[in-house]
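Encoded as structure tokens, here's the structure I'll be asking about.
With one protein chain held back, the other chains of the complex are shown just where they sit.
Letters A and B name the chains as they come in the text, with residue numbers starting at 1 for each one.
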Amino acid sequence: MRQAIPFCVFAALAIAVQMITALTGTDYFLTQITMSGWYALVVMGLCMLMGYAGQISIGHAAFFAIGGYTAAVLTTMNLLPCKNGAFVKLLSGMGMTIAGTNSWGTDILYLSPWLSLIAAVLISVFTAWIIGIPVLRLKGHYLAMATLGFGTIIYRIALGTPLFGGADGLSDVPPFRLFAGLVIDGSRTHRLAGYYCAMAMILVVIVMLSNLVNSRAGRALRAIHGNEEAAQAMGIDTARYKLNLFVLSAVIAAIAGVFMTHYNGGIGPAEAGVMKSIRYVAIVAVGGMANLWGTLVAGMVLNFLSLRGYFGSFDDAVFGAVLILMMVFAPNGILVKRRKRQ
Amino acid sequence: MPLLEVKNLSKSFGGLHAVRDVSFAVEQGMIKGVIGPNGAGKTTLFNCIAGSLQPAAGSAVLFDGGPIHRLPPHAVARKGIARTFQTIKLFAHMTVLENVMVGCHLQSRGSLMAGMLKLPYTWKEERTVRAAALELLDKMGILSLADHDAAHLAFGQQRAVEFARALALKPRLLLLDEPASGLNIHETALVGGLIRRIRDSGVTVLIVEHDMSLIMSISDELMVLCFGQKIAEGKPRDIQRDPEVIRVYLGEESCSA
Partner (left out) sequence: MSLALIIQYLFSGITSGGIYAIVAIGFNIIYNSTGIINFAQGEFVMLGGMIAISFCHYMPLPAAIVCAVAITALVGALIEFVFIRWLKKPNVLQMVIITIGLSIVIREAALNIWDEKVRSLPYFTGNEISSIKLLGAYISPQVLWVLFTCAAIVICLNLFFSYTLTGRSMRACSANRTAAALCGVNVRNMVTLSFMISAAIGALAGCVVSPIAQTHYDCGTPLAIKGFTVAILGGLGNSTGAVAAGLILGIIEAFSISLLPSAFKDVVTITILLLVLFFRPSGLFGSREAGALKEF
């Protein structure tokens, strides 16, 4: 089980970091680390897409936003006025609604976050599927522009639609009560829960994606990246594989969006913006195009620094510069595993 | 019934008629060679059969009696047709073993989900595929290169990997596009022997080649293309003596377009 070592190291590190922050009284770092963790999920999915399957996507923030906004819209809908309607009664009977109070102290009845999670996954699958079919037939510049265009459309919709809160976004998103007292929200009491939830999700995702890389499907994807024409000659339905991977990376991003929204208690249109998408691409570039662990490390580090404000007002500029430097000097990333040579 | 039947195949690119009304058949178990001067349309012909190009209306390609000319390349591969390429198209950033394992793609069925969750049935499949790939490498004599990066091999070794990868599909028909190009005399002779062994194992071979000694010695039948048209077909000895063919290759006049 030598392959399990990196995963154990990661788990150990996660626990160690938490202990250290507890001992040194710097618990507040955990908040940014947790948020970096949710963002890291997005880049890991993107790493598979860009690095292993060779499909560039400069609009991936759109899927994060789709997940987050779905969660926000569905859980901030107050169903109390319709409490006696048949549909609401049905949902309540199934335990799909939750009674609570919002931050202004009024009683509300809202949809269970589990339902919104499922909805977010379904919507992101549908969108990725619809967009993916035409977009993934494109290559190079055209693919880049199409994904950029898609991301911008989602951003404009988020910005310009009153239902989504316009420029202010949506707030007052209720906590996500998972199970056994594990609650995802922004409060200090649940900080540990949020942190370990994020770390656990990262572990699950990276295990699954690592499995994928070395599986038959993963080989097919790498073959598509290596030479698409030859891959087709091997019997691989390249269009279907690219689409499935695109949808998978979209779902991962959407799930990350859901959890981040509950953690932050809200979401804004900036999460769908081009700058966020570019940030994700920059992180994949730094971590190594086809290197899951490298991307994870780069994602955690860069996002943490950004969230803590170390880049100041040059935040976007830093990621832009990173992109340029990476592509010019180290197109395969700087955290690349050295391949076995004989 | 012939294994492969090509009927009235035509393909043009704008004003250029790359292949014009070509018809021929390949019987099961034979090695059929296709020769012709450069630009005769040989690779275009291959691409139309393999599915990467759509032939013009009125063309038909039948494999085992069933039409395949409207199928995309991966569906053609599924039918049991494997091909190699004129320029070597090995998968970059993958080892030699992984390249051949991709060739075994159709022999297993693990899906994306199954791969991610590492379901039990995939464990056995992986072992089987790996063993099959290693066996193929052994047959080609390049087992020692299994873990090498496929891009960093000598040219002759890359060709061997391509062969192994195509054979991994367990094809009934093998399309070889200039397999000896870039090889020296010794390597070419080895390729000849390999192709004969492949035929003897039951695989039908359609081969395009410029190396006359190779193709004359291994082909059961030859077809000559010039400017997209078939100008001769028959046994190698007869082709060698065909005046039209001689004129095309050596003569002062070129074929009329």
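As a working rule, a contact is a pair of C-beta atoms (placed from the backbone, for glycine too) under 8 Å apart; a residue touches a chain by one contact, two chains touch by 3 or more.
Worth saying up front: this structure is predicted, and the values here are computed from it rather than measured.
Every visible chain touched by the undisplayed chain in the complete complex is listed here: A.
In the complete assembly, the contact with the undisplayed chain comes from A:Ala146, out of A:Ala146, A:Leu170 or A:Ile236. From the set A:Asn84, A:Thr189 or A:Ser313, the residue in touch with the chain omitted from the display is A:Ser313, counting the whole complex.
Residues 50, 54, 56, 58, 134-135, 137-142, 144-146, 148-150, 152-153, 156-157, 159-160, 274-275, 278, 281-282, 285, 313-314, 316-317, 319-324, 326-328, 331 are the ones on chain A that touch the missing chain.
Here is the rule we go by: only the chains that are shown with their structure count from here on.
For this pair, chain A with chain B, the centres built from the Cα atoms lie 44 Å apart. Put simply, chain B touches chain A in their complex at residues 50-52, 72-74, 77-78, 82-83, 85, 89-94, 98, 101-103, 105-106, 108, 110-112, 114-118, 122, 125-126, 129, 147-149, 165, 169. Chain A makes touch with chain B in their complex at residues 208-209, 211-212, 215-220, 222-223, 225-227, 229-238, 241, 244-245, 248, 290, 339-342.
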